[in-house]
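In what follows, a single structure is set out as C-alpha cells and then discussed.
For this view, one protein chain was removed and the others were kept in their places.
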Amino acid sequence: MEQQQVLLEIKNLTKVFPGVVAVDHVSFDIRRGEVHVLIGENGAGKSTLVKMLAGINGIDEGELIFDGERFKPADVLDAQNHGINMVHQELSLMPNRTVAQNIFVGREPVKEKGLKWVDLKKMNEESQKLLDGLGVGENIRADAWVKDLSIALQQMVEVAKATSTENKLLILDEPTSSLTTPEIKALFEIIQRLKERGLGIIYISHRMNEIFEVGDRITVMRDGKYVGTREVKNTNVDEVINMMIGRNIGQLFDRKWNKPGKVLLETKGLTGLRFRNVNLKVHAGEIVGVAGLVGAGRTEVAKAIFGFDPIEGGQLFREGEEVSLKGYTPKKAIEKGIAYLSEDRKQEGLFLDFTISDNIVPVMLSKLFPNGFVNNRKKVQVADEYIKKLSVATTDSEKIVGSLSGGNQQKVALAKWLLTKADLFIFDEPTRGIDIGAKAEIYSLMDELVREGAGILMISSEMTEVCGVSDRIYAMHDGEISGELIRGKDEFSEDNVLSIMLKKRGSHE
Amino acid sequence: MKAEKLNLKLLFIKGSRVVVLLVLFIVFSVFTENFFRFDNWSNIGNILLQEAPFYMMLALAMVIPMIVGGLDLSVGSNISLSSFVCAMVIRETENPLLAIIAGLMVGCLIGTLNGYMIAKIGVPPFVATYSMDWIAKGAVLVISKGGQITGFNSFRAIFNSWRGTYLLISLVFMVLAWILYTKTVFGKRTYCVGCNAEAARISGMKSAQIRILAYLASGFVAAMTGMMYISKLGAAEPTLGGAFTMEAIAAALIGGASFVGAKSKISNALVGGLIIVVLNNGLIHIGVPGVWQDCAQGVIIIAAILLERLLEKMQTERS
Partner (left out) sequence: MNKVKNFLKGISGSSWAGIALIIFFAVAIDNYLGSRNLMNILRSTSALVVVSVGMTMAILLGEIDMSVGGVITISATLAGMYMQAAGTVTVGTVVIAVIICCLVGLAFGLFNGFMIGIKKFNFWLVTFGSMSISFGLAKGVTNGGVISGFDKKFQWISTGRVLGISTCIIWAVIICIISVLILYKTRFGLHIYAIGDSEVCAANSGINVRKTRFWVYALSGLTAGLAAVLLLARTNSAGATIGEGYEFSAIAAVVIGGTAMEGGKGGFKGTIFGAIFISAMKNGLQLIGLSNYWQQVLLGVVIIAIILYDVINARVRFKKSLRRVYSEG
C-alpha cells in the first residue's frame, strides 16, 4: 500500500492499569477511507486502545504516527484538535440541551471581537450545515431538544458531533447496539459518505454480519495483545472467531430442537400502555423469539406479563389457568414461576454495589430463610453452587458484582432467576454487550433449560440471534403483534423477519 | 502472617470512624488534666448516661432513611410535635402509658406521611421531609398556642428513677435496629431497595412499602427521642425541636453514614453519637467555650471525611 494511504500507524502501544496489562505492545495501521473493524472479547483491550487514541486514556508506552507525524494526545481536546474523534458506546448526549449545544459542547464558538461571548447564532448555523452534510438535516433541526429525538436520531447527532471538527479519524464503539436493522442501514450510508471524504474509521463491534457488511479490514485483539489483521474479503466468521478466542467454538447456536409440550403461558388480547391486543403463546421446550424495532412495545409486554407494569385489558393464562390481573405484581408472577431477565441489567437486574451472593439470593429470601434471619453460610453456599453451575469467572462469591465483566454479570443475573426454579423465562436482550464466548455459554444454557421442560420468551434485536436460536418468532410493530414465523414451516431469514416486523397487523395476508 | 496483617489493616479502615472516636478520646485525655482522671469517671458516666443516648437516637433516626437513599429533615419538628402531644395527653389523662403511645403514634404518622410522599407520589426526599418539617412546626404551634407544659412529674419519674434509663433505651433501640437491618430478611430487602429500587421491584420486593417503613421507623425513633427529652428537661414547648435535625445529620455523617443508598450502617449511628458527645465534652475540658462548639463540630466533619479519604488511599496502595 502506498505510504500516503496510511493515516495512523500504531506502534507498540501499551497501557497498564494496576494489576493488569490492558493493552500489550499492539501494532497495526489504519488507512484513509477504510472502515477498519476492531474486534475482540470483552476485556481484550479494544476499548482501552481506542480511548488512548481519543485522548481519554494516557499512553504508557509506544507511539502513534498520525498523518506522518509523531503524536501523543494530551487529552480529549488535543486529540480532537488533531482530527481524532470518538463516538462512545453509551450515548453520551445531554438530553436537556439542543442539538447544536451538544455538537459544540466544550468548544462553543465565541465572537471574535470584544469580550468572548458565545455566538449562539453561529453555533446553530454550523450545526445545521453539519447535519445537512450527513443527510439527516431534514430529520434533525439544530435547535431541537435532544430528549425529543429517537435513539437512532440521537446516534446521528453523536456522529455529527464527532465529525464536526476537522476530522481525519473517527472511532465508533459499538454504534449499533441500540439500533435496529433499518436504522443500521442508515448509519452505514453515513459511514459510506464519510469514507468517500477520506476519513479513516475504526469500527468496534461484536456483530459478525455487520462487520462483514461494512468493514474493509478486521484486526483482532485478545487479552490485550494483537492477534492479526485480515482483509474482510479474504476471511470468514469462523476464522475471526478462532482468532478471537483461540479456538473454534463450533456452532454458536447449537440447539437441540424439542417437540413443544404444554402451553406454559398464553395471552389473549393483552393491552397496556404501549401495546394492544397481544396474543401469544409459549410452550414447554421452546424458545420463542420476539423481534421488533426499538419502541415496538416488546419490553412493555414482557414487563406487563411479569406484573411490573399495569395491564389494562385482556387475559393472561399460566398453564391454562387464568391469572387475576388485579394487584398483579412481580411477586405474584414469581410465585407463578415466571422469571424476567431485564433488558438493562445494570439499572434493573443487578445490585452493582453488592456481592455476587447478595445478588443471587434476593428473590428467594423468604424461601431460603423461612425464620426471617439471614444465614450467611447458607447464602454463600448457594452462591458458590450457582457460580460453578454457570461457570462465572471467579471463585469468590463475595466479589462485588460491579467489578465483573458484562458476560459474568449477566450470568449472575441469570443465577438469581435459576434459583427460583421458574419454568417460564422472559429474557430481554440476553446477550447485549456480551462477547462471543459468553454468548455461546448463554445460548447453551437456554437450550438446556428448555430441554428440561421450561419455556423461554426471548426479546432480541439481533437478527442472527433471533433466527439462530428460536423455535418460533413473533414480530411486533407499533404495539401490536404483526406476524409469526414457525421453524420448519416459514423461512427463518433476516429478510423475512424484517418484513413481518415492518408490516402493520391487518395488512398481512 | 500476611493474612493476619491484611485483616488488621482492613479492620482499621472499615472501623475508621471508631478510630476517630478513639483518637478524639485519647487526644482529649492526654491534653487535658481533667478528662481521664479517676474522679472524672463520674463525668464520663454522666456524659454516657445523660447526653450520648440522645445523640445516638438522633443519628439513628437519620441513618435509617439514609439506608434507602433518602434523608429525613423533619426529625426536629417531629420531636417537637410528638413530645408536645405526649405532654398534652399527660396533662389531660395523667396516664403515662397512653401518653407514650400517643407520642409514638404522632411520630409514626409523620414518618408514614413522609414515606408516602416519597415512595408513592415520588416527591424528592429533601422536599417532602422539609415540607413535613414546616407542617409539623405549624401544627405544634397551633395546638400549643405558643405556650408550654410543665410539671409532668409522674411521667418523668418513669425515666428518671434509674440513672441509666436513657442509655438503656437508646442501646435497646440500637441493638434492635441493628438486628433488624443487618440480620433479617427485611433488613436485606431494605438494603436492596436502597441500592437499586428498580432491581428490588423486579426481584419481587415491595419497594414502596419498604421505603415507607424506613421513614416510619425514623419517625418512631424521633418520637421516642422527643419523649425522652421532655422527660429530661421537665418541660414541653413548641420550639423544642430546633436544631435537632442538623445535629442528627451531623451525627450520622460523622459516624460514617452516606446519602448514597445502601452505604450506611446502623453502627454509624452509635459511633456518630458517641463522637459528637466526646467531642463536645472534650472541647469544654480543653477550655473551649460553648460558643465555639458549633464551629468545632464543622471542623470535625471536614476532618472526618479527610481521614476517610486518607484511609481509603492507604488501603488501595496496599493492594
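Should a chain be cited, it is by its letter among A and B, assigned in written order, with residues numbered from 1 in that chain.
Keep this in mind: a residue touches a chain if its C-beta (ideal position, glycine included) is under 8 Å from a C-beta of that chain, and two chains touch if they have at least 3 such contacts.
Bear in mind the structure is a predicted one, so any value in this text is a computation, not a measurement.
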For the chain not shown, touching visible partners are A, B
Of the residues B:T112, B:S131 or B:Q209, which one touches the chain left out of the display?
B:S131
Since one chain isn't shown, list which residues of chain A touch it in the complete complex.
56, 75-77, 80, 88, 90, 92-97, 101-102, 105-108, 110, 116-118, 273-274, 276, 478-479
Absent-chain interface residues of chain B come out as 117, 121-124, 126-128, 130-131, 133-135, 137-138, 141, 146, 239, 246, 249-250, 253, 258-259, 289, 291-299, 301-302, 305, 309
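Methods note: only the chains that are shown with their structure count from here on.
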Length of the line joining the C-alpha centres of chain A and chain B, rounded to whole Å:
45
Given the complex with chain A, which residues does chain B contribute to the contact?
183-189, 191-192, 195-196, 198-206, 262-263
Contact set on chain A toward chain B in their complex
306, 308, 329-331, 333-334, 340, 342, 347-354, 358, 361-363, 365-366, 369, 372-374, 416
